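One protein chain is absent from this view; the other protein chains keep their places.
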Amino acid sequence: MPIDYIPILAFLIFALMFAVGTIAMSSIVGTKKTTPEKMMPYECGVDPIGSARRRFPVKFFIIAVLFIIFDIEAVFLYPWAVIFKDLKVFGFIEMGIFILILFVGLIYAWKKGALEWE
Amino acid sequence: MSELIIALSIIMVKVTVVFSVLMLMVAYVPLMERKVLGHMQVRHGPRRVGWHGLLQPIADGLKLFFKEEIIVDHANKGLYHLAPVLYMTCALALYAVIPFGNEINILGRVIPLHIADVNIGILYIFAISSLGIYGVVLAGWSSNNKYSLLGAIRASAQMISYELPLGLSIIGVVMLAGSLSMVEIVNAQENVWFILLQPFGFLLYLICAFAECSRTPFDLVECENELVAGYQTEYSSMKFALFYMAEYTHIIAVSAIAVTLFLGGWRDPLMSPVVWVLERIPVLGSLTIQLIGLVPPVVWFLMKVISFVFFFIWVRATFPRFRYDQLMGFGWKVLLPLTLVNIVITAFIMIIV
Partner (left out) sequence: MTAFFFFPIAIVVLISASLVIFFRNPVHSALSLLLTFFSLAGLYILLNAQFVAAIQVIVYAGAIMVLFLFVIMLLNLDKVKKERERHPLQKAFGILIASLLLVVLGSVIASGILYGTKGIYTVEKVAAIGNTKAIAGLLFTDWILPFEITSILLLAAIVGAIVLSKKEL
């Protein structure tokens, strides 16, 4: 029922207010003595060279795609787990096939080296 | 109308109490960590501020509160401020569905001790913890610092890689309880805690929980000899403190979730196998049962959570750090298949029994 979520909403607003409040208060109270050196990005004392926002390896992209796919698998597993007691053997077989097919996908990614990091 | 006002004020009181207790714990867990780590390394830990350092959290908090707020050149200001707020809010929001005690009776009104009991409790936790990643990514990206960005990329890849086995390791619990509601999962553990029925699932949850909180041995996110301080390198003052607090909030949340799902939640340890053993011990057994019965559920819950947090600290003092390739390989090649195997085995045993 939607009414059950009102306490969650209250808690979320409370948490948000706390986080924003502390930052705002401290930025009012805190000292402010800025120098150009202080405002420089910290890179172990060496002046930063070039832009910090660089491209990064395509590997992370593959990890994110694999994550989406197995996330969807997990999302299917939750409702299945809830009624597993009623489904019994039938449920075992149907989810067995589902898990097996996705496991083949994981093995494929593994064999193609998508999970290797140097 | 007055009924509505009473209901709303009960909600507000519960939210405020949970929040205050939580903040107290978040303040004192770092001190506990420093003391425990200290004694494990044969030193004392903080002991200057107050009796045995008991006022240290207040001193630290005040210091950070009055520190100068540094915003780096060319930082993306809006996102730079948003990141710690998002991270903290996500860590706190996890507590909204955790039951921390049985019902209590005040002035003839039955008040259940949880903020909300929704029938998608576990999915709510799964959803909120998957949002925490944005705080990290945005902090690293908006900071205009190479180390921050590297730390954020590492952290985000680590978090998504371990979130999967984390979510899958609790499927076994859902199968046994037949519900996604946290309250009903605690009720299902009346006779026996799920750690005894799902020992393998608990172990997998434990490993993934350490990785989700980026604690040793998985703390590559802030591995200081490679990345300075990871995604929080450019953060100072209260914004740094928020990241720091969110980290401990997350640790306590993960512990509370583990306690709820595997260790019987607020229930006392008088599950049927324990009672069976105790009944066979003359005099002492029945005395223990009576003594255990005296302790209120909330205290059991807090005791379990604190022992779990202690375990986190203990592990930090014991294990070295993983290498990044080992970490990613471990998540995808070992933990993910193992959680799937755990689900299949659980299903198989449930059909047979």
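Brief remarks follow.
We call the chains A and B, going by the order they appear; numbering starts again at 1 in every chain.
Throughout what follows, a residue touches a chain if its C-beta (ideal position, glycine included) is under 8 Å from a C-beta of that chain, and two chains touch if they have at least 3 such contacts.
Computed from a prediction, not measured in an experiment: that's the story for all the values here.
Note that of B:Ile11, B:Ile160 or B:Cys208, the residue touching the chain absent from this view is B:Ile160. Panel shows chain B; residues 76, 78-79, 82, 118-120, 123-124, 126-128, 130-131, 133-134, 137-138, 141, 153, 156, 160, 179-180 of it touch the chain omitted from the view. One chain of the complex is left out; on chain A, the residues touching it are 1-3, 5, 51, 53-62, 64-69, 71-73, 75-76, 78-80, 82-83, 86-87, 91, 94, 97-98, 101-102, 104-106, 108-109, 112-114.
In this text, only the chains that are shown with their structure count from here on.
Per the touch definition, chain A reaches chain B in the complex via residues 4-8, 10-12, 14-16, 18-20, 22-23, 25-27, 29-34, 38-44, 48, 52-54, 56, 60, 63-64, 66-67, 70-71, 74, 77-78, 81-85, 88-89, 91-92, 95-96, 99, 103, 106, 110, 115-118.
Against chain A, the residues of chain B that register as touching in their complex are 11-12, 14-16, 18-19, 64-73, 81, 84-85, 88-89, 92-93, 95-97, 115-118, 122-124, 126, 130, 141, 143-149, 153, 156-157, 160-161, 163-164, 167-168, 171-172, 174-175, 178-180, 228, 233-234, 237-239, 241-242, 324-325, 328-329, 332-333, 336-337, 340, 343-344, 347-348, 350-351.
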